[in-house]
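Left out: one protein chain. Kept in place: all the others.
The letters A, B and C name the chains in turn, as written, and every chain counts its residues from 1.
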Amino acid sequence: MSYNILAPEPNKIKTPPGVKINTEMNALVYHGPGSKAWEKKPKPSLLEATDALVKISKTTICGTDLHILKGDVPEVTDGRILGHEGVGIIEEVGSAVTAFKKGDRVLISCISSCGKCEYCKKGMYSHCEKGGWILGHLIDGTQAEYVRIPFADNSLYHIPEGADEEALVMLSDILPTAFECGVLNGQVKPGDTVAIIGAGPIGLAALITAQFYTPAEIIMVDIDDNRLEVAKNFGATLTINSNDENIIEKIMSHTGKKGVDVAIEAVGIPATFELCESIIGAGGHIANVGVHGKSVSLHLETLWSKNITITTRLVDTVTTPMLLKTVTSKKLDPAKLITHRFALKDIIAAYDTFQNAAKEKTLKVILTSE
Amino acid sequence: MSYNILAPEPNKIKTPPGVKINTEMNALVYHGPGSKAWEKKPKPSLLEATDALVKISKTTICGTDLHILKGDVPEVTDGRILGHEGVGIIEEVGSAVTAFKKGDRVLISCISSCGKCEYCKKGMYSHCEKGGWILGHLIDGTQAEYVRIPFADNSLYHIPEGADEEALVMLSDILPTAFECGVLNGQVKPGDTVAIIGAGPIGLAALITAQFYTPAEIIMVDIDDNRLEVAKNFGATLTINSNDENIIEKIMSHTGKKGVDVAIEAVGIPATFELCESIIGAGGHIANVGVHGKSVSLHLETLWSKNITITTRLVDTVTTPMLLKTVTSKKLDPAKLITHRFALKDIIAAYDTFQNAAKEKTLKVILTSE
Amino acid sequence: MSYNILAPEPNKIKTPPGVKINTEMNALVYHGPGSKAWEKKPKPSLLEATDALVKISKTTICGTDLHILKGDVPEVTDGRILGHEGVGIIEEVGSAVTAFKKGDRVLISCISSCGKCEYCKKGMYSHCEKGGWILGHLIDGTQAEYVRIPFADNSLYHIPEGADEEALVMLSDILPTAFECGVLNGQVKPGDTVAIIGAGPIGLAALITAQFYTPAEIIMVDIDDNRLEVAKNFGATLTINSNDENIIEKIMSHTGKKGVDVAIEAVGIPATFELCESIIGAGGHIANVGVHGKSVSLHLETLWSKNITITTRLVDTVTTPMLLKTVTSKKLDPAKLITHRFALKDIIAAYDTFQNAAKEKTLKVILTSE
Partner (left out) sequence: MSYNILAPEPNKIKTPPGVKINTEMNALVYHGPGSKAWEKKPKPSLLEATDALVKISKTTICGTDLHILKGDVPEVTDGRILGHEGVGIIEEVGSAVTAFKKGDRVLISCISSCGKCEYCKKGMYSHCEKGGWILGHLIDGTQAEYVRIPFADNSLYHIPEGADEEALVMLSDILPTAFECGVLNGQVKPGDTVAIIGAGPIGLAALITAQFYTPAEIIMVDIDDNRLEVAKNFGATLTINSNDENIIEKIMSHTGKKGVDVAIEAVGIPATFELCESIIGAGGHIANVGVHGKSVSLHLETLWSKNITITTRLVDTVTTPMLLKTVTSKKLDPAKLITHRFALKDIIAAYDTFQNAAKEKTLKVILTSE
């Protein structure tokens, strides 16, 4: 990703004397590893004809934001406004924006898509030559009162009338991520046995979207018994704590020694990926969703002859229109992933709650602007 | 694979006095690591109603046979007749065989398929519950004057009239292996850039079958300049010696920094698999064909977000009918893989030639019965 | 279909004197258009090594049986035992049958598959060179106390322990027909708008299996308001009586003028197929399930540029294992299609009830042997 922006030079903006213009807003700003603040920032302006300016109504916090705060994502620099999820209202659009106008209620995609490059034309928006994941990463993000959205026509979605906006915040990132990287890439089919390793928000989103395809069994694995309990309520047919020494034997025995049809990795560490390798059946699919920081051992000495498929993917959000239809038609209820709600100005407290997920039993938090 | 056979007890076979029955034949017999002999063995008989007895006309030697001789395939035991490729003439069929009769000329598949189990019904003959790769492995094979073929109706193919039988020997294993595991799994498309790592017989077979789909570029990598020369003659558009220190840079530069669309691993060692990881483009496919003896490092720390697909497969020979059509219609000429010819009785010399492939410039050898 | 059988010559069967052998059974026999009888017939015997003899536990009546009785299927001749659906217990197996033994409880597929021919290898069992739909058609069928099943290993399925056998009778034909010809060929996806024309048993089976893929909307069209009411209970989101003059306008308006993503034709007459042509959206799929007696007008003058796909199919029953898994895991409840139950010996009454479907509100009937 190599999105270059030329920041406007504020001191060149002429304000007529005697006129007070509100050019400030509040935002959650990253100040290097371990440091963040809810503070004043200039309100963003349109930079390109394809931009839109969106007033945030609701946003949320992602596991990736915690990674950034740990310093794991070095291209995020001091001063960056975080956040890549949210819904809002269009405040202003650039001259080339044709699908949206001031006042439209919109869902913001975590992936910006130019709609023109080789990758966008192939539906690989994640690899857009000028976009991809840039919000709250290479440009300022959504944990703020306002956000500038590049390539608005291809990166925003109209919110259907009567839709639950909280539920839709889950469609900015977590639902398409779990669905595209886990369920679609895993090729879940009716009657399948699916194992999902990790019952955090992403793993649970995989659990609920896997059910679009009516698998016979969904086995959830996690270290946190509370999350496994939630998984049962969300449709898991078997749950196993990953501390269980006999986890592989249990899964193999549960599948009549055949292994699972689909294994979805939703954690991002070698142990969980290698668990997928151990339980995958002949002809099966391992779909990686987790963000990995180091390499894993791929046991080709046993897997070379097992006719398996392993996939990786950064979410493309190419299924957002499909997911919107499933929400509108009440086939999907993403709101059940929301456990806590805060005012946007209390985002520091929301971060605390999100970071202490095990203790607070947090899945997703919703931050609402006033 | 768990195919159990009850060997006939020879001393219990009653031969009427005064009648001389030819119950012996010559065969290439494995006697433990490093040891093999061309020697007398009992001529095989039908054991099941679904068996056929085939008189071998032509056979060949596979890289896997060399692995067995090194002791790398421990389930092959002393006394086993090697070989899993060949063409021949039906000598006798069991009562349940309906598609073949005495005198039919047949192509022998390296994979035996029962046609009934869950895996066979899914086209995964390699995982057949009673078959799979058993010839020259768990039961006696084709490097002999006669061979018993289980599940004959699903494991033999009629040889079309006028067909070049030498060419068809290449369809027992090497062509479907390269095509299914490499080309089909790699999803080669018109206009693609394909890299094939390894220009041995399998890699070259991938090279010629990849051209079924008209890729724009095929880059071949091998350590042997002679094989790279052959690759050029067979259609490679770029060849690189794997000793070249700048191999990754060369391939990346050749693809405009994007990486290849398809990387086919046809060697079976960590270095070559990891080369595939280094050169694969976003959205690309790594298709493993090589037989691996140890695990490899999968660099998920870079690949997790690259939308790639990795596949493994033991050949299913499910495409043999398709390949037969391409040979019959002169779209595929597998005979060009044959470099040396021997009489079947000279198979020890043929093994020497095959083992000294670099020096002898050997690709595939043909052994013809008298 | 050209399955040739050599009927056993009964007068050549030697019965030892003084031994009474039960060689008779009761069966529903076709005697030409409009004529049928529940009468004595010889109990069938094994004719081929791949046959099984099954004692029928439960069977049902299909719309196709009514077609036969009208004389619409001329290859069915006087004396033929009807029926191609049912569950039962294995009484005897031929010498080449390996997957089943006496006493096994089995589901009978309406399609017999040899497992060896070109079509069976491609999963097109309906076009099996020696099988296909032959039961109750070219050979005697399942509306009898016993039935001979050719190619038993590939045409029967083990009944899982604890399964509801009545529900499984629906898996002989109606469920795989609706699922394969309608839902799979129609490529139903999450979020789709699907129209199903015809709410008879097949249309309703399409309705319940379409939900495997979580479409947003399922519009059911039928002439019978009772069936439309059933459709609503089974998950239809909109029902329209086909007598409604504005049916096309209503569907187009309901889809925002775009037309439906998938139209499933489950009647078999020109008017209903042409309705599908009128409501299909650009890029949509028309999946024909109905058995047609005459040609229809294909409006290429409007459809040529609409990027649509039309499919036809005779059920292959290739998805029976998948459907069995969905029933076992309680994701599919086919028993809800059953409205009436009879003793097998009362099959004439059952035919009456099935023929008067509108009046009797019949969907599927179950006939149980004593």
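Just so we're on the same page, a contact is a pair of C-beta atoms (placed from the backbone, for glycine too) under 8 Å apart; a residue touches a chain by one contact, two chains touch by 3 or more.
Bear in mind that the values here come from a model prediction, so they are computed numbers and not experimental data.
Trainee: Out of C:M252, C:V296 or C:A335, which touches the unshown chain?
Mentor: C:V296
Trainee: Using the touch definition up top, pick the residue from A:S35, A:T77 or A:S95 that touches the left-out chain.
Mentor: A:S95
Trainee: Using the definition of touch stated at the top, determine which of C:H127, C:H158 or C:H340 touches the missing chain.
Mentor: Candidates C:H127, C:H158 or C:H340; residue touching the omitted chain: C:H127.
Trainee: Would you write out the residues of chain B that touch the absent chain, in ascending order?
Mentor: On the side of chain B, residues 189-192, 211-214, 216-217, 237, 321-326, 328-329, 331-332 touch the unshown chain.
Trainee: Can you name the residues of chain C that touch the chain not displayed here?
Mentor: Interface with the chain not displayed, on the chain C side: 119, 122, 124, 126-127, 268, 273, 282-283, 288, 290-301, 303-314, 316.
Trainee: So which bits of chain A touch the chain we can't see?
Mentor: The missing chain touches chain A at positions 49-50, 95-96, 98-99, 115-116, 118, 120-121, 123, 153-154, 318, 321.
Just so we're on the same page, only the chains that are shown with their structure count from here on.
Trainee: How many angstrom lie between the CA centroids of chain A and chain B, rounded to a whole number?
Mentor: 44
Trainee: Please compute the C-alpha centroid of chain B, do the same for chain C, then give the distance between them in whole Å.
Mentor: 42
Trainee: In chain A, which residues are in touch with two or more of the other chains?
Mentor: Correct list: empty.
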